[in-house]
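In what follows, a structure is listed as structure tokens, so that the remarks can point back to it.
Yeah, one chain of the complex is gone here, protein chain that is, but the others are all in their spots.
Chain nomenclature is as follows: A, B and C, assigned in order of appearance, with residue numbering initiated at 1 for each chain independently.
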């Protein structure tokens, strides 16, 4: 076999430094023969059309399989490899990725928190105000889990009110004080299934958070999708984040937390939020730690 | 409604330049309250696990929906936008993308065409020999379409031989001369379906190309997948590309070409191959033009 | 040495399948010792701040070294590698990259060519009208080189008029007919140096192109930068591309072309423009071929 392969080869045919291979076979005569074939200018492409895939994720993403929040390309670092490494392509606001929203993420009437014109806060080259820079030192505070549907999940499209939060708070045995972080369990994973619309916070629930002066919101649910309030389609994002300046942890995973809280009979904990120290972004992946 | 929203807001509460929003609510007292909750060091993550998606495509890609060859993120360029633009993430060797393989793409026994040690030709920071640099000026030559299954498609897993190419050449009415490009139609789209294994070139077919001194190969089929020859699993890539130094256009679209050739009764044409003038890559997307 | 290394190792200490290494050393006691250190909640980050680099290029890019138009990550494909491959990150409108602008690239008063509302033509997930889809089959036409500064370069900030194009056309010995491509040489490379402002086309020059019914513009110069006309800062893009619907090849390389034209005494040629067959983008890298 190797004999066949070697006999077939062109290694050496155009010298040891050749980079053109069989393209060396294209001579003036080949070219003349080729030009003679172009008589009418009718052109046919031999390439498949390329439909680019959108990197957009989340509730407003195009239909079809969801874009992954993180993509990985393993890097070549020699033979044998000196080390193993990768490039990651990250879309922070993908709902499959637990992330911390910066205050600038949602504009209101051309302005962002605390009333800064959008064009001043964000430019094509980056964010100048209200970005993840505010989280660069980490956040350490008390977290309290309010489980809205213990051992169950909220009904589809359920509009969560302040009264619901009151009831869950009573069950928790703790009172949320100013500066505490509110951690909400609704028993849901992100869903784009029209038959299973996500429940979510109402304006009334956000008013409750304002009254209690919550510092950070984290939840397995956030804004309902589709919206349950036509006037304020995204209360948690448009009021909580943009107006209150209350950072949101989107897509938190709280099942294990609920189990541990139930087991310990304790729904309050030390909450450490320390995303990569990335400045100037609108969101950043995070791994919040509840420490008991 | 706007009244409710304004009443709820914190715009101005911590001054016009504030970037920390409700994080300002976390005081020393909040912290003390929080630390008091950390008694055992038991830690619970509130983040969903992130399974990165591999960017690898092609016959050896992981099972599941195929990675897209080109991904697009539309760029923010102001409000209103000054211009529309995007970032593209491209994996050139994806079989859904018509691309030109550089000679360095496939190594043989630690060497690449024309016998250069791999470690010398490729480093972790790029390609030094045998890259797309060779195509930077474009390629202009005569192309001849050999249709292996006119009006039909080859059987699954069919091993194409030199005799098959001879027969198709006779049907074409042209003879392939040294320097010509061979364009092959098998009637297939790339398939990873085990019930529909791709047909492909045998060593014998590649020997035919060597004998005719083909300069460039383009086809809707290439190497069979799975392989039909255990000794040389990828004859077109391992011998044609790596040993002959014959650039390959993978994943060509030739249906429209076959129709035009049939309509004109002419299977030869001017072939212009002018990929983006990218140096130092192992492959590059291309839109080959057959001009009549 | 190897003895030292082996003696030092933990391979096997926590079994053959262990993935946690020395993290296994963290016991309940370790944790208790650790928690005892957290007394005040004062937090210090041990991470360097990350300033992300903007991927934006071009005249409006941030100061500093320009972003590269194409970035390459060599991919790991096994040890030894089965093949060499890469991921490319591409920003098509980077001025260091010869590219073809789609008609949608520049909006005018909230509309794009031919008068379609921007919000209808472009969505966050891609372009629906006026994209590179129009170029997917390639463009084949006659090109004529107008050299505005033979053997020299235009003065900095020079405003090119219709009269300049007339004079160069006379020198060329050809007359541009409807459908021809105009290829312009100004003798410049893209410059952001304030001491060397780019020359560029005026509204008058674009009116000349409209009068001659040019189909495609390609040039080593385009719009002046900074602008020479406060009323229409980018005549070629805002009128030529957006209003005339005339695709632009930005950042063409025309030095070799000018030499060949001078050598042959012929300033007209077959121009083949066949960018990757990418649909739905606002721009795409291209390698235009002048064929004599």
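One rule holds in what follows: a residue touches a chain if its C-beta (ideal position, glycine included) is under 8 Å from a C-beta of that chain, and two chains touch if they have at least 3 such contacts.
Because the structure is a prediction, the values reported are computed rather than measured.
K.L.:
Which listed residue, B:126, B:156 or B:233, touches the chain dropped from view?
P.N.:
Reading the full complex, the residue touching the unseen chain is B:126.
K.L.:
Check the options A:8, A:44 or A:122 and report the residue that touches the missing chain.
P.N.:
Checking each option in A:8, A:44 or A:122, the one touching the absent chain turns out to be A:122.
K.L.:
From the list A:10, A:45, A:72 or A:215, which touches the chain that is not on show?
P.N.:
Spelled out, the listed residue whose C-beta touches the missing chain is A:72.
K.L.:
Identify the residue among C:183, C:198, C:228 or C:281 that touches the chain left out of the display.
P.N.:
Checking each option in C:183, C:198, C:228 or C:281, the one touching the absent chain turns out to be C:183.
K.L.:
If the missing chain were put back, which residues of chain B would it touch?
P.N.:
Interface with the chain not displayed, on the chain B side: 41, 43, 45, 47-52, 54, 56, 60-62, 73-77, 79-81, 84, 87, 124-126, 136-138, 140, 274, 276-281.
K.L.:
For chain A, enumerate the residues touching the unshown chain of the complex.
P.N.:
28, 31-32, 34-35, 38-41, 55-56, 60, 70, 72, 74-75, 80-93, 98, 104-107, 110, 112, 118, 122-127, 136, 138, 140, 237, 272, 274-278, 280-283, 285-289, 291
Please note the rule applied: only the chains that are shown with their structure count from here on.
K.L.:
Give me the set of chains touching chain A intersected with the set touching chain B.
P.N.:
A chain counts here if it touches both chain A and chain B, which gives C.
K.L.:
Can you give the whole-Å distance between the Cα centres of chain A and chain B?
P.N.:
26
K.L.:
Using mean CA coordinates as chain centres, what's the gap between chain A and chain C in Å?
P.N.:
26
K.L.:
So, what's the distance in Å between the C-alpha centres of chain C and chain B?
P.N.:
Averaging C-alpha atoms per chain gives centres 20 Å apart.
K.L.:
Tell me, which residues of chain B touch at least two other chains?
P.N.:
Touching at least two other chains: 31, 34-35, 38-41, 55-56, 70, 72, 74-75, 82, 88-89, 91, 98, 110, 118, 122, 124, 140, 285-289, 291.
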